[in-house]
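Yeah, one chain of the complex is gone here, protein chain that is, but the others are all in their spots.
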Amino acid sequence: MEGTRHWRNVVVLWLIASLIMTPIVIFVFGPGLPPGNGSVEASGQVTDNTVLLATATPVALAVLVYLAYVCWAFRERTPEVILDGPAIRGNSSVQFWWLVVTTTLVLFLAGYGTVRLLADGAGGGQGPNPIAVPSAPGGGKPLVVQVIAQQWQFNYRFPGYGGVETNGIELPENTLVQFNVTSLDVIHSFWAYELGVKADANPGVNNVAYVTTKGPLLFHVRCAELCGVWHGYMFNQGLVVPKTQFAAWIARQEQLYAPATKTLPPYSKTYFPQPLRRGG
Amino acid sequence: MSAIAMSVPAGRRTGWRKLIGFNMLTGILLGIGGWYLGHFIGDHITGAGLAYYSAEAGENDIAIFLGYFLGVVGFLIGLGFANYPLKRLLGHPPALAEHESEAEGLFRYFTLNTDHKVVAKQYMVGIGLFFFVAGLNAMLIRTELLQPNVHVFGANQYLTLVGMHGAMMMGTMTSGLLGPFAQFVVPPMIGSRRMAFPRIESFTFWLLMAGEVILLTTIFFGGFQTGWTGYQPLGAQGTAGYDAYIGFFALVGLSMCLFGLNLVVTITAMRGRGMTWSRLPIFVWAAYATAWLMLLAAPMLIAALLMGAMDRTVQTAFYIPGQGGSAYLFQNLFWVFGHPEVYILALPGMGIVLELMPVFARKPLWGYRLAVAGMLGISFLSWFVWQHHLFVSGIDADLRPFYMLSTELISLPTGFIFLCAMGTLWRGRIRFTVPMLFCLAWMFNFLWGGISGVFVSDVPSDVTTHGSFFVMAHFHYTIMGGLVFAFFAAIYYWVPKMYGYNLNERLGKIHFWSLFIFFNSTFAPLFALGFLGMPRRVVTYNPAWQGLNDWVSISAYCIGLSMLVFLFNVVWSLLIKREPAPVNPWNSKSSEWTLPTPVPVQDFDRMPVFDADPYPYGVDPVPAGGPAYAPAGGTA
Partner (left out) sequence: MSAVGKRILWSTLVAAIVCVAIALYIGLYLVNVPGSAAAVSTSSGTRLYLATVPAAALNDAHPTWVSYYAVNANAQDWRHVTTYVLPAKTLVHVTIYNYDSPSALRNNFFGQSSGTTGGVITLDGQTTKGINPNNASHVFSIPQIGLVIPLQGISATAKNPCSNAPCSLSNNHTTTTFTFRTPAKGLYRWQCFVPCAAGYIAGFGGPMQTVGYMDGFIKVV
């Protein structure tokens, strides 16, 4: 039957295209997907993005191959005369299988995403009561770093080191780091790209995000939520360094910022700084 | 249906007397008067007790809001909207029609008009105008992003450009397809001569225009720095330009809400004989599904904005954390509106594509019930997904798997729409007219928009891409690649009936191909920029990304050029050349094409009776006969 011939052509073309493109996507593009392998959570995102891309490839190809084929095969060849095509109003078998296949795909992706999310939090901000806490390499407690976002600079406060506040950040290798992200004024977003961390900084809220560092790394922190005129300039760099180097760095910061630390309020998960507005 | 003449119709007066009466000019004059009155009242009721207005800020938000409010009231009174309610209060009998007589000429377009065709054309011009203004702002944004370390515009002005582009596009295109097209074709499609509430129909149009003008005034008050999402408490901090944003969106919200009400009631109550629910054309179903969203979501927006206005004027602290408020409150209220809003944008486009494909594939719509299920499913599910905008905001982590699932589920009804479009093409006799080209491009673009949507709906992937240019590319592919392409498909398709003149086909094809190529060339690299780590709404960026940004900016300029081709086509074909269009240039079997061209005031002389499904293609295998279908003025 004519329909069967076309149907077979589409399926064959799609299979060929998928069998070529899907491995390319997984093995050539996959390793290069963001945000790279700078941390355990970042690697998890790379895997997740690869799975999504690998699932999307045959789906996209199905639609594209089909569209290209029908536009070629079923184009009107005698435009001078208005002829109608066959009055096909539907096909319950096609509809049924489409529903089954798409539902399966969607449930698979939602399930996979959930599993990956609950495994280690995927570097995202989980709010004040995180449910996905990765385990620290070698056991022990995480290094707590408070990220204080304000218009228009990120400051970092280390409660385990005298509550010192710095405007730069270094982290030790192979360590579980707990970022307590908060804001002093408006909504910002702490995005450490190579670490695979993104957590909004909401005023009055403690947004916790975890990252497990690996080896030495230069990472870029950018604000990812519009916070006013200098949003585009709210960035800094950070480093992941060997543990001894980190210890030396933080000791230097404590010494350097000792005068400021004396004037800071006690470490707290959220702050409601005054003045709220300048008096007249 | 009796019409009471209010006075000698404006079209019959002579000279400058034509301008006297309830029309746009009177509206503008009373609007300006209202602004000054409101400002005056505001200046005099504020005192030392209201600390947020202090002489040190140099601006009085209460005066500004009152000014906008009374300005809009004055504008609407000047247009004549108060007349009918007052007349009824005074005991006059009801009247259905105002300014509908064709003897009035062009004047009927500049006043309150109850003819749905006139309102549709008012929307067409109004939406078109602000679509191009917002598009110009987009070109300017891309000009700023040509170089990371040379700033063409001021940093504050750049953020206002970003906000104006977003807000104007969102507010304008919300009614972008339904305003011009649903209002024109839904009544004939369902077998009615008018919409259920003709005065409300006109009201929604003029509200939208008033809102757009208010948005433009933001530049006189320092602009607004929050982008179109208007996040608090950043908005509360801002200069008075943010008041213009609130005024604009509140009016847009009201316009949307009333428009939705009108559509729901029209489609439910005014269907003609034989027009059962299962015979409704799919575009009407899309309008219906969208109308429910407009009706129910817009009030959320108005409430959210009203609270923001109160924070800025009378010292409430809904959104100010230090005083008991919550920044989350705004985010949640906004996105409970905002997510249905994006489906308000997408659904009419889907309806147009499914409505036009049968005409140009010469086959019935494949899977009609599945398509209806898709429309209603999208509409229903869109209420349950909004937290995906807040995945990394610090919401309770338990919520995220649920919203991930609900958001992924929405791709199922969207998939139905795709399946029905694809099925309609199967074994058809496809004609690549300009409207059909836009419909096919819609499928290509929305495919990428939808797939990238699956990425951002997946929480671990969203951690990578939230707040970056990847999200920008996703929603531009769905909104611009989807809605705007469907908008142009509808324009090329229905203009011959609405205006009675042909659009030049060659220019149409040049417009299509240049838009399609440069649209993809502009927005595809944005996926890469997002993956590389470029945040949204930034005035500077890593210099390593300049090459990509320049490519995007140049492509965007080419989109602008493509739009100029379209504008030239419109001016040339509709104003200058004016080649009369045939009654049914597309050989469509839809009922609006049984109307004569130009369409008379009363639409149908005799109301049609519907007794068959809306897509009677393929039932008559004998050639339709007659001259070939060859639109004049270009290649076939």
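Think of it as A and B in the order they're written, each chain with its own count starting at 1.
We take it that a contact is a pair of C-beta atoms (placed from the backbone, for glycine too) under 8 Å apart; a residue touches a chain by one contact, two chains touch by 3 or more.
Treat the numbers as computed from the prediction; the structure is a model and nothing was measured.
Within the complete assembly, A:Gln151 is the residue of A:Ser18, A:Ser39, A:Thr102 or A:Gln151 that touches the hidden chain.
Here one chain is not drawn; of A:Gly30, A:Pro79, A:Gly111 or A:Gly168, the residue touching it is A:Gly168.
Seen across the whole complex, the unshown chain contacts subunit A at 148, 150-153, 155, 165, 167-168, 184-186, 228-230, 233-234, 236, 256-257, 259-260, 263-265, 273-280. Remark: the residues of subunit B touching the chain excluded from display are 52-58, 136, 140, 149-157, 161, 219, 222, 225, 233, 236-239, 311-312, 320, 322, 540, 571, 575-576, 578.
The working rule: only the chains that are shown with their structure count from here on.
Against subunit B, in their complex, subunit A makes its touches with residues 2-3, 6, 33-35, 44-45, 48-49, 52, 56, 59-60, 63-64, 66-67, 70-71, 74-76, 79-91, 94-95, 98-99, 102-103, 106, 109-110, 113-114, 116-118, 121-132, 181, 185-187, 189, 191, 193, 196-200, 202-207, 209, 220, 222-233, 272-274, 276-278, 280. Taken together, the subunit B residues at the contact with subunit A in this complex read 51-52, 54-56, 155-156, 159, 225-227, 229, 231, 233-234, 237, 320-323, 326-328, 331, 361-370, 390-398, 400-401, 404-405, 408-409, 411-412, 415-416, 418-419, 422-423, 425-432, 440, 443-444, 447-448, 451, 454-455, 458-468, 531-533, 535-542, 587, 613, 617-621, 623-624, 628-630, 636.
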